[in-house]
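Below is one structure; the comments refer to it alone.
Only one protein chain is missing from this complex, and each of the others stays in its spot.
What follows is chain A.
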Amino acid sequence: MENPENRQSDKEGFVRANDLELGYRSGAKTHRVASGVSFSLFRKELTCLMGPNGVGKSTLLKAIMHQHPPLKGEVWLGNSPASHLSEKERAKRVAVVLTEKIATGLLTVRDLVALGRIPHTGWWGQLNPVDQAKINEVMELTSISQLAHKNVSALSDGQRQTALIARALAQDSPIMVLDEPTAHLDLSNRFEIMYLLRDLARKASKAILVVTHDLEVALETADKLWLMDARQPLLTGSPEDLMISGGIQRLLPGKKWRVDAVTGKIIRNTAPLPCKIEGPEPLVSWVKNALRKNPELNLPDTIFLSENPFSIKATFSQNQHRFDSISEMIRFLQERLKQKISF
């Protein structure tokens, strides 16, 4: 059932802030990390917060969690500013999954998930039937019911991350904030976790904010991207819009790297290869990939590629050579370079 306090109009984000100044105070000193930060985080959407290290992504998360309240401005959680809420009320609105190590090896997965009910239980932490039902529901939703009685220490990294997400879900808050939830996961789990989050945003009507460095996964799963860099305030938009407008390039400060406008892959800015390469895709791309890694080589004038079986025909000014693999060609070019130097 929807808590009337948490209702909101569709235009306004559930979490929103205008012209925040982010940073923290230690003693009499204030350290300003970012300013002019404005955003709206919507329910039923998965938003990825991206940006280079040290631009203040964690500080922004902590401002939303109200652990480092903004130096200036207010973060609104639903219909109230975070600073007007008690700790318990905030806990009922924002749940988190953090990067820090957890020390719960002797807890079962169910015990871990049950910890999420802490803001809802009495002083002894006794779980009532409502709590039990919620725990069952979120374990079902994240497909970890069969792990319920396993110890957390026996889980794989991906399962542990899923259990931590289930714990955050059990907190029953409309907002979920996750700090690099895919950082130590293998390739398929990175996708699994992000698709799970995307699913949860829709099914459970959550506003989910994920800090990630994984552009490939973010482009594929996020509804919105928030880009942060050192120079300008937050840039927000759908991943596709940001790809088209070129805003996505802010992820890569400096001139050395860029995001490929077609594939979304990160590539190094290099001069075009001084060599004509002909043949079908994707063969041409991979040959280019290999040649770019070896900029010192003297390239042939033209390269012809053919499939089935794969072969390379390289023509130099006087003669022609055939290779069956890319590494064979590279080896040949390296030999040729050595001979040239020794002469």
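Basically, a contact is a pair of C-beta atoms (placed from the backbone, for glycine too) under 8 Å apart; a residue touches a chain by one contact, two chains touch by 3 or more; residues count from 1.
The rule we apply is simple: contacts and distances are computed from a predicted model.
Visitor: Name the chain not shown, per its UniProt record: "Molybdopterin-dependent oxidoreductase", "3-oxoacyl-[acyl-carrier-protein] synthase-3", "Iron ABC transporter permease" or "Transketolase family protein"?
Guide: Listed in its UniProt record, the absent chain's protein name reads "Iron ABC transporter permease".
Visitor: Using the definition of touch stated at the top, determine which of A:A91, A:M139, A:I193 or A:L234 touches the missing chain.
Guide: If we include the chain that is not displayed, A:A91 is the one touching it.
Visitor: From the list A:G13, A:G56, A:P70 or A:G116, pick the residue that touches the absent chain.
Guide: A:G116
Visitor: Mind listing the chain A residues that contact the chain we can't see here?
Guide: Residue positions of chain A that touch the missing chain: 65, 67, 86-92, 94-96, 98, 100-107, 111, 115-116, 118-119, 121, 123-125, 152-153, 171.
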